[in-house]
Structure formats: structure tokens, C-alpha cells
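For this view, one protein chain was removed and the others were kept in their places.
Going in written order, the chains are labelled A and B, and every chain counts its residues from 1.
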Amino acid sequence: MYDMKALYEADSVRHAVELRLEHPEAQIIAGGSDVLVQMREGRRAGKELISIYMIDEMRGICIDADDNIRIGSLTSFSHITRDPIIQQYINVLGEAVDQVGSPQIRNIGTIGGNTCNGVTSADSASTLHAYEAIVELTGKNGVRRLPIKDFYIKAGTVDIRAEEGEIQTAILIPKESYANTFGHYIKYGMRNAMEIASLGCSVNVRLSEDQKTIERCRIAYGVAGPVPMRAPSAEAVANGGKISESLVDEFALAVLNDINPRNSWRASRDFRLHIAVEMAKRCLVESIKKAGGEIA
Amino acid sequence: MSQYKVVHCNINGKDVEKVVDVRASLTDMLRNEYHLTSVKKGCEVGECGACNVLIDGEAFNSCIYLAVWAEGKHIRTLEGLMGPNGELSDIQQAFIDETAIQCGFCTPGFIMTAVEILEADTLYTDDELRKLLSGHLCRCTGYENILRAVKKTMYRRQGKEIDF
Partner (left out) sequence: MNIVGKREARIDGYDKAAGRTKYYEDQMPADALYVRIKHAEKAHAIVKSIDTSAAQAIPGVVRVLTCFDVPDISFPTAGHPWSMDPAHCDVADRKLLNTHVRYWGDDVAVVIADNEVAAAQGVRALTVEYEELPFVLDVQKAMEDGAPQLHEEFPNNILKHTGMRLGDYEAAVKEKGLIKVEGWYETPTVQHCHIENHGCFAYEENGRITVVTSTQIPHIIRRVVGQALGRPWSDIRIVKPYIGGGFGNKQDALYEPLCAWCSTQVGGRCVRIDCSREETFVSNRVRHAIRFHITTWLRQDGVIAARKVECFSNQGAYASHGHSIVAKAMGSFHQHYPCPNMESDCYTVYTNRPVAGAMRGYGMPQASFADESNIDDCARAVGMEPMEFRRLNIMPQGYKDDFSGNVNYNDTYRECMAKGAQIIDYERKLKEFANDSGNIRRGIGLATFWYNTAVYPIALETTSNRMQLNLDGTVTMQCGETEIGQGADTVYAQMTAQALGLKSYRDVRVISCQDTDITPTGLGAYASRQTYVAGFSIKQTAQLLKDKILQYACEATGVATTEIDIEDGNIVRKDDRQPIMSLSELAMTAQYNPVHSEHLTAESTFTIRSNAYSFGCTFAEVEVDIEMCKTKVVRIVNVHDCGSLINPALAEAQVHGGMSMAIGYGLSEQLIFDEKTGRPLNNNLLDYKLSTFMDHPKLEAYFIENPEPTSPFGTKALGEPPACSGAPAIRNAILNATGVAINRNPINPHVLFAEFSKAGLINDPWKEEK
């Protein structure tokens, strides 16, 4: 039995917005795999909840009129991984969220919840950053869209305006981001399942026609700072670079200019820096291989 | 403040309804309202898998699933696998035959995930099976015989025998 003060169940997006305006103090609960755990721990005990879990219109993946890949915020991780659109265009996202927690958590956990809780270790977050995803929020004044990097404000805080009655309704991947790209994600954990990332690294590349040059490279990390982040210095090294072992090494070392992991009992800063470089290297190599390139 | 709601769902093939405290987890509802005590509590925060049940064919930790979300859902627990005369299903029998059961506390959750795996009608590799079963912790078996039980049943359902 959860120690909650009240439960408000939304049956549509509009209803959710109304409930949010009526109960500004209430916590939104999607799949609940974070919120309910915190409530059990006592951290959110006694709070009111607005459940949006039953809003089926917020589930599913499609390509919208502007060629964005549109992922409904309540789409579960396991449905993302199995989705043919994801598999065709942005398989790395499916692979990344296939490393969340456990199979059961991947069935209950949603991509909306994974991003709205604002934690840096979220397995979807680094890939969404590396694809410059757009977050769609729906409130009393309609839809607001913003780049995912602006969505994250600080650790645990994202730009959702309760006073506007906002809830996150979708995540969009622009065509310019996903077209003709190949990516790879590595989650560094202390064990191989039921794990929270010590560090997550997601890379994607678009190669030149002859597959000898990196036309565009993007890299993003989780747990390399208080919020998920890109590594622009490393990207600058790779962009336009001729594929070679030394390019890969240079790229990997350049991430040190960008990332700023912290010391915690989960892992030391030095350890995270070390594996960050190695993971950048491995992710880039794999991405190039998937794109059909060869490393000289 | 008390808040209650009628929850209609189908549990183990039977349409049912009960008035439920909205604060209840699905574990609470299944154990306390329906006496389905195969649903075990090992952590109550979704980390051990002992409370796992199938909801519309997918595995969920019922401890972190609100009972009110069961509205309209098809829920299956281990109790639902047994035939009318006490016949065990093939996967239950395989757990016995392969010595995949020791203390028995993780067993119901494991078997329900195995049911989802087997219903996918796919011949998975060992590595795939390990990943599919990785949402359950077991301290007795080292998972070895559980893997054998699931693998054996998977092969049998495909009309194949497997030799370990």
C-alpha cells in the first residue's frame, strides 16, 4: 500500500492538463518505476499523484507529416526496441533503452518518464541528445516544443511548466538528425543487468558517399555531468575527418575538454574520465563499422 | 483520506471486479483481494522480480504497478497455469524436472516470465534467454537449472529435444 494522499487519473491529454492545473502540487506518474519507488522509500510519501498511465493516445511511434520520428511519451522501452520504425532509422535508441533495468522495467518504463525525471543516468538520454531530439509539451495554451538540451535545466529538473498545466506528450527525432546515420551506445555498468549506468555514451555518424570520411559525428554522455551532455570538442575533431585510427584516438581524447563527471561512491571522477575516453573510442569505431566504413 | 475505486479486470481467465483502495499496488490487490499468494514480495521496488505477473501478455513487477491500472487488463499469475485437475503446465513440470526450484520464492515470478518467453514462439539463444530472464534475482540456484528448464521447454514446444 502506497502512502499517497490522493490519486487523480487522467483519461486524456486534455484531462491531464486540467488535473495539473487543478492540483499544481501533485506529482505526475507515468509508468511509476521511479515515482512509486521514491514513494515507497518515503521521499515522496504523502504526495498527491496524477496518473497519466492510462492515456493510450500517448503511446506509439510514427513518422509525422514533417518526417520526424514521433515517439509518444508513454511508449514503453520494450515497445521502442521492437518498433520497426526505430529499428529502421534509429536502431541505437532501441538498443540503448533495451539496457534499462530489466525486462519488466522495460515493459513499465516510458521514454517520457525517463526524460522527465531529469536524471543524468537515463539510458535514453544520451542517445536523444546525440540525435538532437525535440521534446513536445502540451499545456493549457497548446503545444510547446524545445530541443532536448534546453529541456534539461539541472540535475532532476526539466523545463515543464506546471503553471501552464504542461505534460510531456512526445519526443521527436528530426529527419535531419536520423537520416542516413548509424550509431552505437555503450552503457557502463557494474553488472550486466538491473543496472544504473555509471556512464553512458552514445555516438552516431554519417559518412561520406565513399565511406572514407566522417561527414557528421555526434556524441553525448550520461553521467558525465549533472545532466546528459554533448561533447562538442570531440565532434569538431571528427566532423569532416578522414577515418583512421589516429582520428578515433584524437576524437576520444577530445571528450576530456567537454565532460565533467563527479566523484561519488558509485564511481570516481578519474575512473569515469578513463572509461569515457575508452567508450568514445569504441562507440565511434562501432558506429563507423555499422555505417559501412573501415578503420585504416 | 480514503479513496476507493472499482477495478474490473480479467484474472486468470475470469472476469472479476473489486472495490480497491487506490493506494494499493497490484501485488496488494492480487494477494489481499484475490488471495493469489504466488505473487511474492521480495523488495517491493521492482528489483527482484518475485512479484512478476503477466498483464496483457507482458511481464510486469506488480509491486510497482498501481492496482487501479489493472482496469480492463488481462492478468495472469502462476495460479492460472494449473489445469482443472491439478495438471501442471510443461514449464512448471520442467522446473521440477530440472531441479530449478530450491526455496521456491523466486519461482512464480520466473515461471511467468518464462511463459511470456515461450509464447513468443521463438528459438532464442542462451544469451538471449539470459537477458530475457534477467529481471529476476535468485540466490539459490545460480540460475543454471532455471535456464535449462526454460530452454528445454522452448525446444519441446518447437518439437525439438535438447541434450545438455
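Please note the rule applied: a residue touches a chain if its C-beta (ideal position, glycine included) is under 8 Å from a C-beta of that chain, and two chains touch if they have at least 3 such contacts.
Being a predicted model, the structure only gives us computed values, none of them experimental.
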Contact residue for the chain not shown (choose from A:Cys62, A:Ala155 or A:Met190): A:Met190
Touching residues (missing chain, whole complex) on chain B: 23, 37-38, 40-45, 47-48, 50, 77-79, 81-82, 86, 88, 92-93, 95-97, 99, 101-108, 111, 130-131, 133-134, 136-147
Interface with the undisplayed chain - residues on chain A: 1-3, 41-42, 45-46, 188, 190-196, 198, 253, 256, 265-268, 270-271, 273-275, 277-278
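Heads up, the rule we're going with is that only the chains that are shown with their structure count from here on.
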Complex contact set, residues of chain B against chain A: 1, 3, 21-25, 28, 44-47, 49, 52, 58-61, 64-66, 68-69, 71, 113, 131-137
Residues of chain A that touch chain B when the two form their complex: 1-7, 9, 29, 32-33, 36-37, 40-41, 51, 53-54, 78, 101-105, 107-108, 192-194
